[in-house]
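The complex is shown incomplete by one protein chain, all other protein chains being positioned as in the whole.
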Amino acid sequence: MQQLLNGIFIGSIYALFAIGFTLVFGILDRLNLAHPAVFAASAFVGIELVERGGLSLWAALPLVFVVGAVLGLLIERLAFRPLKGRADAHFAGLISSIALAGMLIALLQWRYGPDTRRFPPGSFPDTRFEVFGAQVTLVQVVILAVSLALMVALTYMVTRTRLGRGMRAVAENPTAARVLGVNVDRVTAVTFAISSSLGAVAGVLFAINVNTAQLGMGAAIELKGLAVIIVGGMGSLPGALIGGLLLGLAEVFAVQYIGSSWIDVIAFGLLFVILLLRPQGLLGARKVREV
Amino acid sequence: MSDPILTVDGLRVSYGRVEAVRDVSFRAEPGALVTLVGANGAGKSSVINAVAGLLRPAGGRITFEGQEITRTPAHKLVRRGLVQVPEGRQILATLTIEENLQMGGWHTGGGGSGAIDAMYDRFPVLAERRALPAGALSGGEQQMLAIARALVAGPKVMLMDEPSMGLAPKIVDEVFRVIEEIRASGTTVVLVEQNARRALRAADHGYVMQSGEVVHSGPAADLLADERIVQAYLGVESGT
Amino acid sequence: MLGQYATTLTFIALGAIFAYSFYAVLIAGQLSLGQAGFASLAAFSGAYLAPSGADVGDVPALLIAVAIGMSVGALAAVVLGLPTMHLRGVFLAIATLGFAEAVRVVLLNQEWTGGAQGLGVPRVLTVGMAWLALGLVAYWFWRMGRSRYGRALEAIREDELAARAMGIDVGRHRLAAFVTAGAVAGLYGVLYAYYVRLIAPDDFDFTAAVEGLVTAVVGGSTMFLGPVLGSGFLTAVPEIQRAVGVEAGWIRPFLAGLLLLVVILFLPGGLASLIRRRTRMPADAAAEAAGERAGRSHPPAGDTVVALAGLGKEYGGVHAVRGVDLEIRAGEVVGLIGPNGAGKTTLVNMISGLVPPSSGSATVLGAEIGRTPVHRIAAAGVSRTFQHSKLFNRLSALENVLVGAHLVSRPTFLRRLLWLPSARRDESAALRQAARCLERVGLAELAASRAEALSYGDQRRLEIARALASDPSLLILDEPAAGMNHVEARRLSELITSLAQDGLTILFIEHNVGMVLRTCTRVVVLNFGEVIASGAPAEIASDPAVVEAYLGSADEDPAGGSIAEGTLDDPTSAERADATPDAPPDPVVDVRPGAAGDLAPPDSTPRDAT
């Protein structure tokens, strides 16, 4: 039981990270490798707001959200927009976002030093529950709830709101979107902003959950985030949630039945199998037809 | 004669070093139906895309309602009432019909539900299938959707790029009927067509394009009557 | 002097070799991150299996390790490549990344690799050896660049579909590129091991892979010196920062990131784009006339070239082509006309093998359509142009035509490596063939221009030249005169006539009816996917059904119903309720998953919308 819950909670972290990631990757078809840096940056900024600014976590979270959005806008503006229309935009976008991620991490080291940090004790209520004999913390429940809520809210936004329609229109056919009066650049930028602000919230919750924040925390989860996106289906928000949970559970059961050394082989093995058998992912629509 | 609502002067468009449009000029009076005709690759679509703000002209000047719009981006033009029905319809196939229409009202912020209802009245077939993905429509229905979507935006000038493409003649007739209705309601129409004969029959004024240049222009009826022009530039040697 | 910088220079060489393993696939348009895995497997197996330097001498031990490593790398590439070759773009990158990570974890858990503490390896590699190895690798790619094989890879990168239509076996070429990447990565792994003295699985992690990719892209993936420039640049950045006294710490990675960003944003082709690419035109191209033409024997006039029976194609319930029966005989010039959307392009796509038919059967030059891959059909003697030019944009006009000559030229890469005179002869034969084709369409002066820089009409002509280069028996032209003025169109018409005199069979789609009537021996009219008329030009011109379909009805009959009201039957309508909602309008334009990143042709709006 404990392991089942462990798997679900780890999985919801993966999902939380991946939901933001997949928004840009799946909808705009751009792989933003600066996303992990935003994830790390937000945790450090959040810690500073709570520690130095004396804010409560609940006050800090919206601010972190804004910081994430601003970073997203910067990333779009600096690393992606200048590449628009280039033949190699795909490779170049990867590289420019890596470059930007490196700069961001360097700035973090300048501001906060290389040491690990954490949210001051008590910034989050240390409430625990016992569920069928298993230990659960409030943070974990919050993370699961936030992941679910974000998934639902984002799905609603993408499918039901004007902005969501705009995003889908831009994704499907930028020219048609422009003809209809959509400011494609702005919609793209907003998508980046939302994606990054989600990454930012994920970073804060993650840091609280594991009681540590490190410069490399984004890089550590990056590959798993990619795996989750692919497994769940590119651009599919429910897919990201299900993919995350699936990966979390797979890992937990790998620990139990195969051995802890093989956890990562499970993640990437799963990824590999999905790519070979169902490249569109579990919930992804098959966007591209082979001729 | 009133002032033209849309003027294009000495327009040039290039792709890299390739010049697709060289020095094209035309104008449209308010409420007129003006057509640009010519063979595939003559540069018609490039002209229309430049006017719509999708392409950056390499030179020339475009004005709309007396104001220069040469380098104004598309999304601002739509807000001002210069709306395009693009070539190939460009409906958003994965979005529903309703969502496509709502996208037409993008610039109004909400989605212009009043305008959408008006379109449902006008095109009942769209109302029936409003929740279906637009990709499930037939070619003719998609064209209607594309037109309806543009109308939701409330255009003063409607730029139409090859609306008859790929459609059966009877449906082409209907498309042209809709175009004439639009024009009758006071909207200026700039029509780009390969189906020159059909377009010239509907238009007030025509411009014949060839290799990026306007080679003839004049009242549509005159152009249509000039068999030499039809033969030489419109790719029709033997006809009716 | 050199001694002082030996270490830096060695790392530049090693970095460049690793970058070449990325270059090897980037040149074919593939993005793989599996090279770190290949390098890792190679380094460990090479270092572990090679005999000790004490027994056989250091250098022989290194050479044996290199041989083992390169074989292991290449083998791993085959194992990974076979199942993943159908993936494209980011999907391939992520799949290969998954492989590399799995390799890392497996090696960490092995006893013989020393786990995290790594495997000790003697240092044997010197700066000289490193540069020698780099020299060999660079030589390999240099000689590859202008070989038939190298051009084929570039063609695949620029436009996979067009490459297939030129008779290039894309699958085999991509796998070959992948295996090359594996072997080169293997070489890097072993050399690295024999320089740094200790290898741990983490030396070949995601970061390492990304670094290799960054090096290759920054250097430029379209020119063989790119990896060397990239490695020199990236290795030098920390050195220069040290030298100018940038304080150690955060500011260095910050500046390095900034520099990288600037390079990638402002130098689209990488550092190599600073070097000019030359195109050689054979001096004697035109002078030396035919004589040694590769020569394909065309079927004798009157033989059946194309036989279609009940051929049909539907896309998500929409019938683009239905029940077409058609026979084309050798020596005919067949014009295919019909209104936009009549299914003409779909029909020729089927004939050239790009689109499998949904019903009926077709035989083209003995090849059965639907079962035969595109490149085989091309090999059977079918060559074509596309409605929207599908040129290899970043290649010169001459190189485009050389790719077209793929089928009739002999592989030259391996012989080029050895500078065999026969390779030179074959290359210049291919060059002459290409030059002749350019000459024939009147583009000889523009041989060195990049295809994308040509005018619309010239691009159309270049496509024809490229199609001619394979010396086809059946030439399919899709709207060749679009964008040409009537003088150019007349010249094109003369060209087609003269090609027919040479024994070619020609099928062409054209809207310029005048030109069609002038040029063809037979005209086929298609409407709503069906053949509505077929016959001599004069018959067709006077056929009222054709006039009605093609030119639109003369009188303004009120329609019997309304599509808007749903009371009119629309022939283009979907017949199935569950029609694929997102069927792309033009099935040929977008074939690659993650095809984004392609530069849209100037006029890419699909015309053939059903």
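Note that the chains are named A, B and C in the order they appear, and that numbering of residues resets to 1 at the start of each chain.
One rule holds for everything that comes next: a contact is a pair of C-beta atoms (placed from the backbone, for glycine too) under 8 Å apart; a residue touches a chain by one contact, two chains touch by 3 or more.
Rule of thumb we're sticking to: contacts and distances are computed from a predicted model.
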Among "Probable oxaloacetate decarboxylase gamma chain", "Anti-sigma regulatory factor", "NADH-quinone oxidoreductase subunit H" or "Branched-chain amino acid transport system substrate-binding protein", UniProt-listed name of the chain not shown: "Branched-chain amino acid transport system substrate-binding protein"
Left-out chain, listing which of the shown chains it touches: A, C
Selected from A:D29, A:E76, A:E172 or A:E251 as touching the chain missing from the view: A:E251
Touch residues of chain A, complete complex, unshown partner: 2-3, 6-7, 9-10, 13, 106, 109, 113-118, 121, 128, 135, 137, 206, 209-212, 214-217, 219-220, 251-252, 255-256, 259-261, 263-264
For chain C, residues in touch with the removed chain: 1, 3-9, 11-12, 108-109, 115-118, 120, 123, 196-198, 200-203, 232-233, 235-236, 238-240, 242-245, 247-250, 252-253
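One rule holds for everything that comes next: only the chains that are shown with their structure count from here on.
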For chain A paired with chain B, centre-to-centre distance based on mean C-alpha positions, whole Å: 42
For chain B paired with chain C, centre-to-centre distance based on mean C-alpha positions, whole Å: 36
For chain C, residues contacting two or more additional chains: 582-583, 605
Multi-chain contact residues (two or more partners), chain A: 172, 175, 285
Chain B contact footprint on chain C (complex, rising order): 316, 318, 339-341, 452-457, 459, 479, 481-486, 511-515, 517, 528, 541-542, 547-549, 551-554, 556-560, 562-566, 568, 570-574, 577, 579-583, 585, 602-603, 605-610
Residue ranges of chain B in contact with chain C within the complex: 15-20, 39-42, 45-46, 86-90, 93-94, 122-126, 128, 132-141, 144, 161-162, 164-174, 177-178, 194-195, 197-198, 201, 210-211, 231-233, 235-240
Chain B-touching residues of chain A, taken from the complex the two chains share: 162, 165-166, 168-169, 172-173, 175-184, 285
